[in-house]
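All protein chains but one are shown at their positions in the complex.
Lettered A and B in written order, each chain numbered from 1.
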Amino acid sequence: MESTEKAVVLDVRHLRTEFGPRERPLVAVDDVSFQVGQGEILGLVGESGSGKSITLRSILGIIRPRGHVAGEILWNGQDLVLLDEARLRRIRGREIAMIFQEPMSSLNPLLTVGLQIQENLVAHTDLDAKARKARAIELLDLVGIPGARNRLDDFPHEFSGGMRQRVMIAIALASNPKLLLADEPTTALDVTIQDQILRLIQALSRDLGMAVILVTHDMGVVAETCDRVAVMYGGRLCEVGTTTDVIADARHPYSLGLLRSIPRDVAPRTPLYSIPGAPPALNALPPGCAFSARCPVAGRECPDVRPALEAIGSSRLVGCHHLEDALAHFGPREAAQ
Amino acid sequence: MPSLSYLVARLLQIIPTFLLVMIFIFLLVRLLPGDPAIAMAEAKATDAQLEQIRHNLGLDQPLPMQFLVFVKNTLTGDLGRSIMLKAPVTEVILSRLPTTIFLALYSVLLAILLAGPLAFLAASRVNSPVDVAIRGVFQVGLSMPVFYIGLLLLTVLAAQLRWFPVGGYGKSFLANLYHLILPALSVALYTSAIILRNLRASLIEVLDADYVQFARAKGLSPRIIMTRHVLRNALVSTVTLLGLSIGNLMSGTLVTETVFAIPGVGRLMLEAIFARDYPLIQGLTLTFAVLVSVVFLLTDVVQSWLDPRLRQS
Partner (left out) sequence: MNAITQSHSRTRGRLAAFLARAFARPSFVIGIAILGLSLAFALFPQLFAPYDPLAFDLQAIQQGPSLKHPFGTDNFGRDVLSRVIWAYRVDMQMAFFATIFALLIGLTVGAFVGYYGGIADVIFGRCVDAIITFPFLVLVIAIVAVLGPGLVNMYVAITAVNWVYYARLTRAEIMAQKANDYAAAGRVLGYSDRRIIFRHLLPNAISPILVYWMTDMALAILLGSSLGYLGLGAQPPAAEWGVLIAEGRNFLMTAWWMSLMPGIAIVLTGLGFSLVGDALADLLRPKGR
């Protein structure tokens, strides 16, 4: 599936990230492929432990504890998997930036916000001290921090949660990255603040022509923000497509379940749907479809035979043996929206 | 930097504590079985001399009055006269104090030089054979009393190998560094075991912290990540620990001064005890309490300098 109208900036092919001993590894990310176009916002959705955060960190080569990354991560014609630390460092923060989930703990509590922005500029630009300061103010201004000029000498604890997330975004933007990796950037925030931050990311992506991979567990966030969406489960992709397609016409039983669990047009006091069971442990994944244990339409072959991602229409991939059954089971409700 | 009001508030906190410290030291000698005057006098003292001592100590006055006199004298720097050395206690203590402070600082320095890199090595390879070996050695170190470490070093390095002097105290700074290396090392080995344990734990925590991950994602150089983000944060809890260990450190120097015959306040304390020189014991106990308080205060200041979150309250 190609993102046709825009140039591809990141092309991930058969990404596989493992931890632990080589003989019996824990596979956190398994055969994941996707592309991100210029200025595009891709949502990476899944429950905790589905491998979405590890996927992001694998791209930058900062997974911890140290794991093993295989496959290809093509960035401007270079394969990031093959780059050494020193050369990766020139891409990290400069061409590809990342922001984290916890604004409370992701900023160094002992250093001023100004310093934390400017150390990026020191590492990635040739600006002198005065220009760096000006740029830092400009960045804080850009992400909507009031009175930016007077806040450079403030410490992270002097900002609210939402403001800290803005600071983190300002830091990430310091050297005009072409791709922003956002790891659940709004999960720790209040709903109203969440909205503001998402709008900010959207606006920045549009104005700066910056691509974004937005990791989230919240289909609502995806619907609001993303151009395309990739649904992950148990370290594998189950469905990839445009947001409109996936939200309005999901096909994979897991995507259908996720969407069903968002309350829409239901009478008050209707119990919320939730996917039965819990996400699988990485060491207990079946050889076949990862979702088979919790799938309402799983057949006998599902735990043993891995379904390949197959194209449905022009811009969508789904990996499931029982597409018809899934649609029948979840009913036409979603399709009607 | 911490604000002035913070410092003033912190200083005011010391006052009630020190009042209790003074009461304790005051009562210590008053609780002596028998007449403190006899205990404080020389053996051959005449009745007139005893009367004089009683008067000097204010023993002919009610207890609260005596305490006020004691506080007043202490505040003016008058700690009485040492019986054994026949000199003002303040003078005696001040002449011996620099040696002890030098020894204590030297020990801390050695302890940090020893524990720092090893803690780092252990924390960067958690549960590897290196980590286990380092922890094991320091666990044994924690079970060794300072006087025993001292005697071991003395026997092996000074007596057998003759690398270092057996004891004594040099004239110049460099000579002191040389003369005091074994006594300082004895205290340092024990102290470094405590530091290592704490520093390793906090390094492990910090290396895994979100802000260090973020710093890596920013593409900073390993050197900057290490110094600016990892070490600085790991240092906060280590500074606290070092401050809290000052009591241990002082206890350690007391012992090591005895083992290596170093003329500091620690050994003086022991001599005073065997000579039943109560004015000197009193003065020395107070001196140690002041030293500890000063270090507690310094620790607070350094901490609030390192950690802006502590500056407000």
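By our rule, a contact is a pair of C-beta atoms (placed from the backbone, for glycine too) under 8 Å apart; a residue touches a chain by one contact, two chains touch by 3 or more.
For clarity, every value in this text was computed on a predicted model and none was experimentally measured.
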| item | value |
| --- | --- |
| Missing chain: touched chains present in the view | B |
| Residue among B:Leu31, B:Ala48, B:Leu75 or B:Leu161 that touches the chain left out of view | B:Leu31 |
| Among B:Leu79, B:Ile93, B:Val239 or B:Val255, residue touching the chain not depicted | B:Val255 |
| On subunit B, residues whose C-beta touches the chain left out of the figure | 16-18, 20-21, 24, 28-29, 31-32, 139-140, 142-148, 151-152, 154-155, 159, 246-251, 254-255, 258, 269-270, 272-274, 276, 281, 284-285, 288-289, 292-293, 296 |
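To be clear about the criterion, only the chains that are shown with their structure count from here on.
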| item | value |
| --- | --- |
| For subunit A paired with subunit B, centre-to-centre distance based on mean C-alpha positions, whole Å | 53 |
| Sites on subunit A touched by subunit B in the complex | 60, 62, 64, 85, 88-94, 97-100, 102, 105-111, 119-120, 123-124, 155, 157, 168, 171-172, 181 |
| Subunit A-touching residues of subunit B, taken from the complex the two chains share | 208-211, 213-222, 224, 228-229, 232-233, 236, 306-309 |
